[in-house]
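Only one protein chain is missing; all other protein chains are in place.
For chain A:
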Amino acid sequence: MSSALLHVVTYAAFIVFVVAVAVRIYKIQSMPVHLRWDLYPVAHEGKRSHYGGSYFEELDWWKKPREFSWIGELRGMLPEMLFIKALWENNRPLWYRSFPFHFGLYILIGWVGLLVVGAIAQIAGIPVEAGTGSIVGVAIHYLTVLAGAFGLILATIGAALLLHRRLTDPEVEGYTSPAHIFNLAAFLGALLVGFLTYILVDPTFALARGYVQSLIVFNVSAPVGSSAVALEFLLFSLLLAYVPLTHMSHFFTKYFFYHKIRWDDEPNFRGSRLEKEITEAIGYPVTWAAPHLKADGKKNWADIATEEVDK
């Protein structure tokens, strides 16, 4: 594959990623207000959150100021995002497989960030190598090697363990689709290529950084330096574009599950923004066909909800 084509693939993958994530977020955000469907514990409940309590425990709760703890939200969200706490608590055998995979990927995101930082440093004339005069350059170098090595090892082990579970655990038998196997195999393949490239070809990630630098300065004809590194980046690019198109987009939709559903305990007060949204929603025309609703596409939600039933 030519260097130019590889650059184009990476740019395209990045654009697909951004657009796919943006479209998904837009679709979710533009859905109308929904009925409450709280599930406790709710992390922002402050002093009550540790046992799952809510503001409904207060006498005349609507007269009291609502306690909303951002620290509580963070305390609830961070362990979930970083360490998959729900899995640790509810499915420990799976956690041992899933955590290295996910945490490894997080470290690899950090690794990409460090490659970008290193590339920018190089553009600015700071050499990024061991044993150079620049402390910044040395620090970026070692951090990149650390993140790359750990990330690749953890994620590869995790992907292999998850694939193994998919193929052997009777518990998920019958719930595993071809896409599941393909997804995990694709990750495992790309990670293995990445790992082997690191060990055999690019132990300092200098070539990887060089490729990232050429991406930043749009030097699409810059040679990649090794076909292994080119393959590594081709696979990573394809994965980048693929992930947000699949159920694996849960890496960001999880936010909505928590904030827009489980923890959405915003009460509706008269004259509030929420009330306006509700008023709009109950004005939608409805077409449900059951005889007790007699929806004809002209009556709206509120009409049907306030209609007397046949005696």
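Note that in this section a residue touches a chain if its C-beta (ideal position, glycine included) is under 8 Å from a C-beta of that chain, and two chains touch if they have at least 3 such contacts; residues count from 1.
Note that in this section contacts and distances are computed from a predicted model.
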Hidden chain of the complex, named as in its UniProt record, picked from "Anti-sigma factor antagonist", "DNA metabolism protein", "PqqA peptide cyclase" or "(Fe-S)-binding protein": "(Fe-S)-binding protein"
In chain A, positions touching the absent partner: 28, 31-42, 45, 48, 51-62, 80, 84, 86-87, 89-91, 94, 98, 170-180, 246-247, 249-250, 253-254, 256-258, 260-262, 265, 267-270, 274-275, 278-279, 281-282, 284-293, 301, 304-309, 311
